[in-house]
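Let me give you the structure first, and then I'll get to my questions.
The complex is shown incomplete by one protein chain, all other protein chains being positioned as in the whole.
On to subunit A.
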Amino acid sequence: MSADGPAQATMAPAREVVLRLDGVAKAFPNGVTALDGLDMEVRAGEFLSLLGPSGCGKSTALRLIAGLSEPTGGRIEGRPAGGAPSIGFVFQEPTLMPWATVFGNVHLPLRLQGIGRRQAEAAIMEALEMVGLGAFRDAYPRELSGGMKMRVSIARALVTKPALLLMDEPFAALDEITRFKLNNDLLAVWRQLKCTVVFVTHSVFESVFLSTRILVFRARPGRVAAEIGIDPALPRDEAFRTSADYAALCRQTSQALAAAMGERL
């Protein structure tokens, strides 16, 4: 990541837009309108967080971006057609196949493209090393801790070297220590792979620590209420977690979130 200048409230939209949602609506057959009039864009190489309270439609937005469901209104431009090779998806739960080893689980996206075990081995081991689990290739998911399962899940999403990594509250179920650790590792992976990340979370602190841009969602119907840019040049390390910059950004984001939730009442 190159330095873009000092911390600023809104990041200059210098990056190329890779994906655009234009007035997108999603209503479910049971009558719930999850999203209505959602406008947002995803820019190349950014770490974008979708922040909002439970039930604000941020996960629905992520599923629409992934192509796992179709909007009932509006348009989505730039959605990768190829599926897994170009999109990596990490679910809230690790979502591993319990009958397959760590190796087998990470192999899956390649296997579904017809790439055999031997051919895929280098890519699988690279993805596993990236999340620090190279030594656990032959372990079964039930033998791993919650944090390690999530790492396997991330390795599986990375194995196809996707341009776009979609993450749906991946660390919500983990304890804080594990979560901080995975936050650091995720940032390292993001810098190394130079991919675009869309990260759904309901944690203000997590979104500020990770993101280069945060979209604050309001609920019923879900849409973007505020946008906060965060200087990508800020060092994201343990010192940052306790810095005044971080505290100020968290306060700003919390206020934006409170305002977004207040509108609803």
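By definition in this document, contacts are C-beta pairs under 8 Å (C-beta built on N, C-alpha and C of every residue); 3 or more make two chains touch, one makes a residue touch a chain; residues count from 1.
FYI, contacts and distances are computed from a predicted model.
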item	value
Identity of the absent chain, which is to be given by its UniProt protein name, from "ABC transporter permease", "CheC, inhibitor of MCP methylation", "Anti-anti-sigma factor" or "Cytochrome oxidase subunit I profile domain-containing protein"	"ABC transporter permease"
Contact residue for the chain not shown (choose from A:Pro29, A:Pro98 or A:Pro235)	A:Pro98
Residue among A:Thr33, A:Thr72, A:Asn184 or A:Ser203 touching the omitted chain	A:Asn184
Candidates A:Ala34, A:Leu51, A:Leu64 or A:Ile87 - the one touching the absent chain	A:Ile87
Touching residue (missing chain; options A:Gly57, A:Gly147 or A:Gly229)	A:Gly147
Interface with the undisplayed chain - residues on subunit A	66-68, 82-84, 87, 89, 91, 93, 95, 97-100, 108-109, 111-113, 129-130, 132-136, 139-145, 147-148, 151, 177-178, 181, 184-185, 188-189, 191-192
